[in-house]
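A protein chain is absent from this complex, but the other protein chains hold their places.
Presenting subunit A:
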Amino acid sequence: MADENNEGGEEKPSRTSSAKSKSGSKPGTPKTPRSRAGSGRSGSGRAGSAKAKDKAKKDDEEKTEEEKPTDAPADAAEKLSAPPVPDDITDIMAIFLASKSQELFECRADEDVTSDHPYKLLKKEDIIQDMKTRAAVSDFSPAKQLVMDYPGEELLLVYDYDFKHGQNFYLITTEESKDRILNPPKATGEGGEGGVEGEEDQVVEYKPPVPKDWVSYGSEKEIAEEAFGETRPKKVFKIARPRREFGAPVNFTDRDVKDVKDGYVECTPYDDKNYSLHLLELDKATQAIATWKDCSSQTDWKYPRNAVTQYQPREFTEEEKEKLSTSKEVKVFIEGSIPRFELALQQNEIVDVFFDDWLALASDDATFGSKSDGHLKEYQSFTDLQFSKDKTITCIDWHPNLKGVIAVACSERLTFDQRVDNASKTLMTPSLILIWSFTDPIHPQLLLEAPDDIFSFQFNPSDPNIIAGGCINGQVVLWDISQYLDRLKNPRSGGKLKQNSMNALPGFEDENALAIPIIRYCAVSSIENSHHLSITDIQWIPDHLEINRYGLPVFNKHGDCSQILTCAGDSCVMVWDTRAPKVTLNPLEAKKQDAPHPLGIPATFKHLDLSWKPVLKVSLPKPDTNGEFAPLKVSIKERQGDKAHVQKQIEQMEKEALGGGIRRESTMGGFGRSRSAKDQKPLEGVTTKFYISTEDGEVAYADMKIEKDQDSGKLTNPKPSWYSALHGGPVHTLQRSFFFKNIILCVGGWTFSILKEENQLGPLLSSCCSQKKYTAAHWSPTRPGVFFIATEEGNVEVWDLLDKTHEPTLTQNITACSITRIFPWQISSKQQLLAVSDDMGTLHILEVPWNLRHPSSNEATSIQNYFEREEKRLEYYVDRLVFREKEKRDIDAEEQRIKNAPPPAEENEDQIQEKMRREYEAYLQLENELLISLGVKQEEDEPLPEK
């Protein structure tokens, strides 16, 4: 095998076709391969030569491949000699081969292998054979293990000429290293050679580039040069100015720039070459907008003109109507719809559809108002230090028309004896009526002067400027306040008056401006013909009638109040007429009368002054005894404004008067001459009877009609038909209810009673005695069942007959002293005031609470029913009285008869026994019959009589 190898090794160089290697290989001169590798890029030394050798070897191989078909495999020895061993081959094992071994393996130093051709391929088997044959003597024994493990067939043995690795030979231990040594990679510089050798139609296969390590060719320096950085140290400037110049005042002045050389710096324009650039790009924008335009137009103006359209309702003619209304269709329609109407009409008949339930509900609710609102509230109080203080108020009257105007009469608080004793003093002090207005509680608006103390007065209902008063001395006084009406209508308060006087000049004040006007009376009746005692009641007779001198009520044509009814304790009721008497005055007297009165008194009643006589004088004798009644109050049935019952007659009379051509007499200030009432018919339905109440607690029913007395033949009025001593003191109140004309409230002493006119059986209601004496009373003007009573100790009691009749609904203390008068007045629909006067001269105005002034829904009916019931009770009571009396009589008679009858004979024991037995038998028989009839017991043939 080794031979073959050698042969092969030998043969290879010999068969090399390359002329150069043939020429140079035999002598083995190292110069030849070097000359062949002509490029200057080969490394120096052994590596470079090795490369060159490697190169040459490769070239040979290439050639071998090309010439394959002709030439056998290339000479291995030739090939092995070519490349040098690279430095970086590390898997080396140094080995010493003795000369014997060199011979055996044909690798004798410097013969087979030289420094230029150090390679020798040894077959693995040969080495192993050697080691076997020569055993331990074999030079390869140190590498025995390596050879045994070597993967390839052949091992490369390299002649180490320089003893580089310490021995003369070394083995390449790995296949890779062997390949690298035998087939070294082509050097980079071969490209250039390739160009030279390109003629040889070299086919280069594509090899994908592989990443390589970066090799610096100096480019990093260029990059470093491009980078910007600081090249020199920074320059530092320091600028300073002296310390003293800081904060120093600065003085700016104007100056011409040309004055100084460096006054200004000129910056002249110049063409900058830097900016001579051509505009290459241009920014442009386009936006779409809506096209629009302005337009206007105006409508034509037409002249405006009023247009009127008149409509006329379409109507059928009579014939058409007739035809339609008789047509069958209409008939059918009406027949169909009539029942509905009848139903609706019937419903309306049954239920009052217009009845407001809510209203009724509210008023019913209000009856049970809260207690706190049920009291009288003090509204105002009037007292005058000069005129009314410490005097007693004898009478109150509200002005009929003006709101908040009220008059009071004051009188000295003296008994009759004291008056007589102090006559001189009392005569000097004027007697006054004070007229107050709510606007000024300090000063009265007017003062009416009277000849003597006034105990009763009243405003004329038809002309409130006329006031009639009754004096303590029995005279009737008249005032006319029409001149001062403005003062009442626009009352001036005291404060305002004072302010005016302040503005006036001192010493020139109008004293009268401050003063309250004192109005003197216009007329006073003649003393002889007046009452002889103080007038306790004065009333204007209602305007629809007048009373003639026969005591008959006749129609008053003038329609104003002109007659006065007075009563006094001298048992007289008088009727006065304010109109001029019929007698004509002689002209001289008339002239005298025309002269103005020195005291500025209006001449309204001049004709009456001091000569005034009553039209009618009614005496009041007691019916059964010789005495006379001393009336305190009088009450007639007719009332101002209430003339419904005589309306027809009045109309009739007016017609007659017009027909007869009777001229209406012209009147003087509304008070014409009284005309003869003889020819006038008395009004029917107006009674001449009236009630009086007396100082003795009696109430009498009298008649003012003058008749001829049958006994004496004198013309006189009949005696009172009925009277009753109802009260235990003077009956100071005799007032008819505002709702029922025949119901009268009488108050006197400690009791009150309610009478019904024409009912002579007695009062419908009499109260029990109160703790304190009653001093005044008045019906409520708005509630039928309510009246106010004042007591001696200053209390006001409110009685509500619907609530209770045995005690007052409300008792409230108003003043500390006795109350003299009480007078409620409906100011407006929402306000009712109660005037209460006391013995001290103070007038208290109280506000009446809602529940005491607002009537419940059907209070009048309830009260009327109550009165009717009471009347029936009264009748029944009287009937029973009569019956009881009769019964008593009968009983008495019976008793008498029994008394007179002979006493019955005495019964002995046997007789009594016999009687009892008979009764028992009768009882047994009855029992038996009953039992048989009930079927309990069978009928016996013969009942056995028991013994």
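Keep in mind that, in the parts below, contacts are C-beta pairs under 8 Å (C-beta built on N, C-alpha and C of every residue); 3 or more make two chains touch, one makes a residue touch a chain; residues count from 1.
Operating definition for what follows: contacts and distances are computed from a predicted model.
Matching "Dynein light chain roadblock", "Ubiquinone biosynthesis protein", "U6 snRNA-associated Sm-like protein LSm2" or "Small ribosomal subunit protein bS16m" against the UniProt entry of the left-out chain gives the name "Dynein light chain roadblock". Only one residue in the set A:D294, A:E329 or A:D417 touches the chain that does not appear here, and it is A:E329. Annotation: of A:K132, A:K261, A:R340 or A:K830, A:R340 touches the absent chain (contact as defined above). Checked against the full complex, the candidates A:K321, A:R639, A:K681 or A:K804 give a single residue touching the omitted chain, namely A:K321. Within the complete assembly, residues 313-316, 321, 324-326, 329-331, 333-338, 340-342, 344-345, 348-349, 352-354 of subunit A touch the chain that is not shown.
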